[in-house]
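Once you've had a glance at the structure underneath, I'll fire off some questions.
Every protein chain except one is present and positioned as in the full complex.
Letters A and B mark the chains as written, and numbering starts fresh at 1 in each.
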Amino acid sequence: MTTSVSPLSRLGHNLRQTLGNILIPILAILTSLVVVAGVIALSGANPLEGFMGLWDGAFGDGDAVANTIIKTTPYIFAGLALTIAFRGGMFNIGVEGQFFVGSIIATLIGYALRLPPVIHLIVAILGGAIGGGLWGAIPGWLKARTGANEVITTIMTNYIILRIINWLISPNGGPMRNPARPLPQTPEVYPTAYLPWIDFSKINFPWVNLSWLASATGSLHWGSILALIMAVIVFVLLWRTILGFEIRTVGISPTAARYAGVNVERTMVTTMALSGAMAGIGGAVQVLALTHYFSTGFNVGYGFDSIAVAMLGGLHPAGVVLAAVLFGAMDAGATIMQMRTGVPIDIVTIIQGLVLMFVAADLIVRQIYRIRVKPADGTTPVSATVQTAGESG
Amino acid sequence: MMDEKFFIGLLALAFVKATPITLGALTGIYSERSGIINIGIEGTMLVAAFTSFIVSVVSQNLWVGLLGGMLAGGLVSLLLAVLSIRYKVNQIIAGMVINLLAIGVTNYATRVYIDTSGIAGIGVLPKWRIPLLMDIPILGPILFQHQPLVYFMFGLVVLTHYVMFYTPWGLRTRAVGEHPRAADTVGIPVNPMRYASTVIGGLIAGMAGSFLVVEAVGSFQKMMTTGRGFIALAVMIFGRWNPFGALVAALLFGFAEALGVRLQLGDINNIQALVYLTGLGMLLGGTIQMITDFVKKKETRSKIIAGMVAITGLIAAILGQTLTFPPTVIPFQFLGILPYVLTILVLTGMVRGAAAPAAEGVVYEKQ
Partner (left out) sequence: MAEQQLALRVEDVTKRFPGVLANNDINFDLEKGEIHALLGENGAGKTTLMNIIYGLYKPDDGKITINGEEVVLHDPNDAIRRGIGMVHQHFMLVPVMTVTENVMLGNEKTTTNFLHMLAPLDRKRIAREITQLADQHNLKVDPSAYVRDLPVGTQQRVEIIKALHRGAEILILDEPTAVLTPQEADELFDIMRSLTQKGKSIIFITHKLKEVLAIADRITVLRGGQVVGSAIPSETSEHELASMMVGRDVLLEVEKSEAMPGDVVLDVTDLIAEDDLGHQVVRGVSFEVRAGEILGVAGVQGNGQREMVEALTGLRRAVGGHITLLGENITRSQPRHITDIGSAHVPEDRHKHGLVLPFTVADNLVLNAYHVEPFSKQFFVNRAAIDANADRLVQEFDVRTPSIETPASSLSGGNQQKTIVARELSHATVKLLIVNQPTRGLDVGSIEFIHKRIVQARDNGVAVLLISAELDEIMGLADRIAVMYSGRIVATVPAEGADRNRLGLLMAGAEVSSEINTLM
């Protein structure tokens, strides 16, 4: 009964699968919100008001939407970084640190070098990518060479880089401190390295005319566009290139990869370097587009929260972008929510944790909503390994 | 400059600093020996620290606070076990869920319940000075003038060693972590053993978290665990999933941390002290490792490495004692890096996958 399926039924199959892939994350988000409503109620506030505030702050008007997009951007970069790493079987918990390295290197290039516009910007972003990539490659190399567990080493590199940066920008003699200010922060980058805001009135190609968005000029920066381009690049990388095939093979079965002729050790290092570079670009963009200098306390938590983004997005670039929008919206809306109802913005971290939990434990969601479709086993490197009692011979 | 008093103080502090790390490593040993990877120790400790603070303030009793913290730790670990076993979540992800939720919940609750009310802690547990033993020269002040949880930690190390290697409970726990199907075929309930072991570990993580509040600081601060739960994992690996091994490794970390603390005080020549004390530490650690290697008939490579560490340490110690370095101030942020760098070095120095329970991270299910 050898069957080759027609393209049409393949499409149908894919559609059904896609629907299934989307259903669980949406239900996971809903469930998380219900649980969080309970938590908010417990603290004496009105959950409905809280969520309304969250919504208004995220999508209430043009400014809110722009804010959401800006907040979404770093989640996309970090989520993509984790997608590459997880697909390659590397539990890169160090995206947080690689993000910082990207920021600090881009800042350094931004204020220490004098280069013409555009070139300065490109060099700064590339510097961030290379810095993040190298910082990520270290745990990858250690794993490839010595087998050191990357979960723990990447967590350690996070703490290490945090302390190094604290020293670099320390007002007491830190080499990157801003001498003009008694605060732990760097000098400002030159405007030549700024990542500019999008001027919609000037985008007027024959095939796209965005002049109707002219009023939005100055509310969005090019980093968001770069993030979307990166999402496409990551998709192509993972599913349309030889390297991507090798990364995914190593991620699922290093032994089969070796058998197939893949240089497993090199691929591990490459995976971590690419992942770190993606995080580094994200860090660079945050500094070059928004703050223009680096200080501690900026951009904390993207690395960890994006584990949830990547999982929620099903380790697929398109899914990651959608998941990042959700997280960006929550970040954007949280301030309004806090102002209106007094619910602390930390509630967002709880939502994010719960979303990760319900997405990872999709069986819970399936049970609550009585979904019958059987989940596919072990399709990604972050699926659980299951051994059954009757598995033998 | 580097007198006896300083040295004794340093070692005593090393034991204090090693306490939460050792306890965290014991948590890891209980859950991983049974086959459940526990990346969530950090979060478990954080929740326990918060709970022990709230409970101790409400009850006005630090011991009740400790109990509350332990129970919280047990509950958080139960969540880890449910996610890992019942819902078959990848155990690394399950651990990260615990960590993320722990940060979210404690930060949120701190804002809602602590920051606004401005409640203050009720101090820390007093030291138990052990009569007679505390008067032994040198050893007395290093070992027998501590707060209670330091002694509890020693007790738990001994107890865990006994339970794991000399009782049916331990034999079964290890079998479940090594070869669950073999355990199943002789009628050992695999998953219940895993639940039990993970929750027992959680209670101990609860003690580790509570330690930070009821013994070390006296109040709760956001993110106060600062990676100790993760370092505990490295310590557990370094100690080859054995309680005493973990204790020795934790002491190394405790020593490094204590050194950082003392050097930050800036009362001694930084570099000289660093060289001297690191040398002493290496000498001590290398020698102990070499002796255990010989006793346990380990492979030659391990003995040689230990010997080289010891000799390097000896040379460093002599140099540190005899030479006078120009007084330099090492940025204190760098000293804080020491335990983290040490963790990485430890992990890279380990033989691949040595001694890890074979069925770690693998869900077992009957049909």
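The rule is short, and it goes like this: contacts are C-beta pairs under 8 Å (C-beta built on N, C-alpha and C of every residue); 3 or more make two chains touch, one makes a residue touch a chain.
What you see is a predicted model, and the numbers here were worked out from it, not measured in a lab.
Although it is not drawn, the missing chain touches A, B when the whole complex is taken into account. Within the whole complex, the absent chain has one touching residue among B:183, B:213 or B:363, and that is B:183. Of the options A:197, A:245 or A:298, the residue whose C-beta touches the omitted chain is A:245. The chain not shown here touches chain B at positions 163, 166-169, 171-172, 174-175, 178-179, 181-188, 358, 366-367. Counting the whole complex, the residues of chain A in touch with the unshown chain are 1-5, 10, 13, 240-245, 248-249, 252-253, 255-263, 376-380, 389-390, 392-393.
Rule of thumb we're sticking to: only the chains that are shown with their structure count from here on.
With centres defined as mean CA coordinates, chain B is found 31 Å away from chain A. The touching residues of chain B, counted against chain A in their complex, run 39, 83-84, 86-94, 96-97, 99-101, 103-105, 107-108, 111-112, 180-181, 184, 226-227, 230, 233-234, 237, 331, 333-334, 336-337, 340-341, 343-344, 347-350, 352-353, 359, 361-367. Across the complex, chain A meets chain B through its residues 39, 43, 91, 93, 142, 145-149, 151-153, 155-157, 159-160, 163-164, 166-167, 170, 173, 304-305, 307-308, 311, 344, 346-354, 356-357, 360-361, 363-364, 382-390, 392.
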